[in-house]
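Omission of a single protein chain aside, the complex is shown with its protein chains in their original locations.
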Amino acid sequence: MGDSVQTAILGVSGYAGMELVRLLLQHPRLKDRPPVFLGRAEAGHDASLIALHPHLMDNNGSAGLKIEPFSWDLLKARGVDVLFLAIPHEQSREFAPIALKHGIRVIDLSGAWRLTKAANRAVYKFHDDGAPVAVEVQAKAVYGSAELHRDEIRTAELVANPGCYATSIILALKPLLAAGWVDLDRGIVSDAKSGVSGAGKAPTPKTHYMYAADNLSAYGVFAHRHTGELLEQLGLDRSQIIFTPHLLPIPRGILATSYVTFKKKHSADEVASLYRDFYADSPLVRLFARGHLPQIQYSVRTNYCDIGFELDSDGRRCVIVSCLDNLLKGAAGQAVENMNLMCGWGEAEGLA
Amino acid sequence: MGDSVQTAILGVSGYAGMELVRLLLQHPRLKDRPPVFLGRAEAGHDASLIALHPHLMDNNGSAGLKIEPFSWDLLKARGVDVLFLAIPHEQSREFAPIALKHGIRVIDLSGAWRLTKAANRAVYKFHDDGAPVAVEVQAKAVYGSAELHRDEIRTAELVANPGCYATSIILALKPLLAAGWVDLDRGIVSDAKSGVSGAGKAPTPKTHYMYAADNLSAYGVFAHRHTGELLEQLGLDRSQIIFTPHLLPIPRGILATSYVTFKKKHSADEVASLYRDFYADSPLVRLFARGHLPQIQYSVRTNYCDIGFELDSDGRRCVIVSCLDNLLKGAAGQAVENMNLMCGWGEAEGLA
Amino acid sequence: MGDSVQTAILGVSGYAGMELVRLLLQHPRLKDRPPVFLGRAEAGHDASLIALHPHLMDNNGSAGLKIEPFSWDLLKARGVDVLFLAIPHEQSREFAPIALKHGIRVIDLSGAWRLTKAANRAVYKFHDDGAPVAVEVQAKAVYGSAELHRDEIRTAELVANPGCYATSIILALKPLLAAGWVDLDRGIVSDAKSGVSGAGKAPTPKTHYMYAADNLSAYGVFAHRHTGELLEQLGLDRSQIIFTPHLLPIPRGILATSYVTFKKKHSADEVASLYRDFYADSPLVRLFARGHLPQIQYSVRTNYCDIGFELDSDGRRCVIVSCLDNLLKGAAGQAVENMNLMCGWGEAEGLA
Partner (left out) sequence: MGDSVQTAILGVSGYAGMELVRLLLQHPRLKDRPPVFLGRAEAGHDASLIALHPHLMDNNGSAGLKIEPFSWDLLKARGVDVLFLAIPHEQSREFAPIALKHGIRVIDLSGAWRLTKAANRAVYKFHDDGAPVAVEVQAKAVYGSAELHRDEIRTAELVANPGCYATSIILALKPLLAAGWVDLDRGIVSDAKSGVSGAGKAPTPKTHYMYAADNLSAYGVFAHRHTGELLEQLGLDRSQIIFTPHLLPIPRGILATSYVTFKKKHSADEVASLYRDFYADSPLVRLFARGHLPQIQYSVRTNYCDIGFELDSDGRRCVIVSCLDNLLKGAAGQAVENMNLMCGWGEAEGLA
């Protein structure tokens, strides 16, 4: 693709949608071609973007930003090349196939197209699972983790942007698993903690301030939707990893603490070197020096995934700590990273 | 009344209701006569109190606590003497008159019966305002501020438990106004800040963690419902006081900063002495020593209203800081204080 | 011992000391014999307890509470039976032996006397480790976990009150380990998270609001002092458990998520039953019903340890979630529990 493209976002009312709007508005390649902001006509969306997201307000014309009612005709009239879907996964199952048919490339932020195995998809209960169109579209979908699938993403028609928890855990574990170092018989534990924005913008009993503040709770034990992404991307079977999410009393950020045992003894230098090599070409992964561990506050409001580790004196037990902003590297930032690759631009343009 | 009474609470699902349950369960006079917990039959309430409020769980029988479907017959069968209403004000307009007709004394935690002037009630838009029954019941209502109306409360049939903001401001200002010290031409400002529990248990955009956390916002400027209580209890007209509430990013607690100018110069000792005399018989007001000001953390989870002040070197401008727990001295604690008075018990029994 | 005893607290300036003061002042057995509050003479402590801890202020005489300068003569003059030490562990190494020599029973809240194996104590670098007096005193020390050592505590001269993290993990795992169900070759992971009060009252870069708020960080990986307690009380060797603490952005509370694999398949009913039997006589452990997990907000400001679990569909992998208030069941509450046992009173008196 050329120097610029025409982008559009369908679904700008949620937190990830808001961050996506912000990132695209300030992207250096899109300066002269602002994204088209779309709402579903029947959703009764507010026509002013700023009324919906006062956080995006500035004194430079943001007041004029409009959400337009979605239609395929509008997309064609605007010459949209890349469509971001920041809508519920059921809706994405419906919209993505049509976009592809219109020749529009899609970056989908939902869980609709991330999983290749039917068993892993079961938790989503897609009504169209197994239908010919869905099968065909799924076959085209590339899991949008630049660090793992950089080349496939470049030419993808449909990129399935990874889940926030999944990103934090996959990037922490992949180098060790790819190297075959991990003793899978001992099992892997990933204990993950996320801020409240991960629970979405809808007011519910669990997003009420009185529930979330001064609290910590585990949820979705053995049952979280992101588990399938871990299994497929890390090449594990269900018995080899436990992932437990927790709700943190903070607005945003994820910290995952992952526990592995190596098959044989390694030095900390060997571990550090393994990570450095694996992420040598990954501008949006930050590796922490020995003796330092990532913290949520360092990664929040950045597009990075931060990774650090501690190795036991036995040289076999290793704790990996990874952090990211669930709305950025865990959602909108990673989506823009995918756009950059799809357009032949630098992976971190507009993100570092 | 005798050594004990039979109490009942209608409306135990909200935060104030929960605190009321807790206070009555541990009240020394009610040890042998636990309150009756009532839900409106049509509300589909959960029959187990602990399922609704896990915070009340203990290992001493709390598991057996039940919410029973409300009926007047049940109240009579149980011999209820005092009924707490912790329900929306529209419902209280309906229930309180019937309770009185049944000879049951009522402590109402809503705004239904606090205001004697129709102009001040207008903001509530009571559908029955001015109707003969409502007029008659309102005439019986006593504003449940022990510090101001101790004697009337003792014999009241219906006590209108004060608003949380109103309590914090009335107790801060009443001694100065009663003494005639305040220059009302200069106007009074009460800038008040409340934790999120004051906004209620319903999940709404404003009680969402992402809205309330790391934030502060003013609301209801010139328009908050508690304004009428200030005017009536402090003997002011609308032009003489401005009260602005703010939503604090904390679970509970109110701090009100009130600004007055004295007609003539006073010493700090005179001010301290005025407060000490006014609250000499008030066990649930704590006066802070010179050089110390109340803070929300000192009053939260207590039944006290804390008051302190700073006097300008001019001897005329005075800043009064008052704090309380909006669910306790601002709601359930004050309700129990009123029960204590109505039953002839010590004002602070079960509360200090 | 008789109906009452004379207690004293040395070290009332910290958070645990403050909670201990509060619990003893309201303890039903101590109503007529208030504790003696002691500060080290050279510490320049404030003579007024309320000046130090405004949270303890009430309108019932708390203003008169004094901190007295410590001396052994004073302890004898007051006839102190039970001395609580809420002081740093180095100081406790010095004070506890002398108290025992004076025939005063000691409940020590520090880490000074919790560990029987020199290897586990090494992390504390006690200057007197191995000295005859220290060896003799250590031999008398009972680990103050009522649920594990109820009988020894009753007659103990010196009770070593457990660490906060250790309590949350030991109570979560002990029933499973005691039953021999856990496959230790797979290793146990305990991922624990604590509020900031666990880091102490001293202002440091890590207790600064700007560090702790909106953040989560892991620390002390493979190196936390409480590890030795886990090993000794659970009968594990170092290679069999990893415990990772994290600093939560909340004032108080601990949640530990523990991961075990069973040697063979069990049903959830069997697991529940095992826990019920183990804690049948433990009034300060609350077991959560199937489908419910403890949360920090349920346990904070209580003296309970809450425990719940989820079992994988494979019947072998089990996640146990335990919560407690680090200042109560994790410190002062457990200390009072130990006092109750030492005095022949009900284990939960003044605590439930």
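Each chain gets a letter, A, B and C, in the order it is written, and its residues are counted from 1.
Just so we're on the same page, a residue touches a chain if its C-beta (ideal position, glycine included) is under 8 Å from a C-beta of that chain, and two chains touch if they have at least 3 such contacts.
Everything numeric in this text was worked out from a predicted model, so none of it was measured.
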Just one of C:Ala96, C:Ala212, C:Ile254 or C:Leu287 touches the chain that is missing; which is it? C:Ala212
Residue of B:Leu100, B:Leu255 or B:Val271 in touch with the missing chain, whole complex considered: B:Leu255
With the missing chain put back, one of C:Leu115, C:Val196, C:Ala335 or C:Leu351 would touch it. Which one? C:Val196
Residue positions on subunit B contacting the omitted chain are 185-187, 189, 191, 193, 211, 214-219, 221-222, 239, 242, 244, 246, 248-251, 253, 255, 257, 259, 261, 293, 295-297, 300, 310, 312-314, 317, 319, 321
Where the missing chain touches subunit A, by residue: 54-55, 57-60, 214, 283-284, 286, 295, 297-298, 301-302, 304, 348, 352
Going by the touch rule given at the top, which residues of subunit C touch the chain that is not shown? 15, 196-197, 201, 203-205, 207-214, 249-251
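We adopt the following convention: only the chains that are shown with their structure count from here on.
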Taking each chain's centre as the mean of its C-alpha atoms, which one lies nearest the mean of all protein C-alpha atoms here? C
Given that subunit A and subunit C are copies and touch, would you call their interface same or different according to whether over half of its residue numbers are shared? same
Taking each chain's centre as the mean of its CA atoms, which one is farthest from the centre of subunit B? A
Cα centroid separation between subunit A and subunit B, in whole Å? 47
Indicate the whole-number Å distance between the mean C-alpha point of subunit B and the mean C-alpha point of subunit C. 38
I'd like the Å distance between the centres of subunit A and subunit C, where a centre is the mean of that chain's Cα atoms. 41
Could you tell me which residues belong to subunit C and also touch two or more other chains? 214, 295, 297
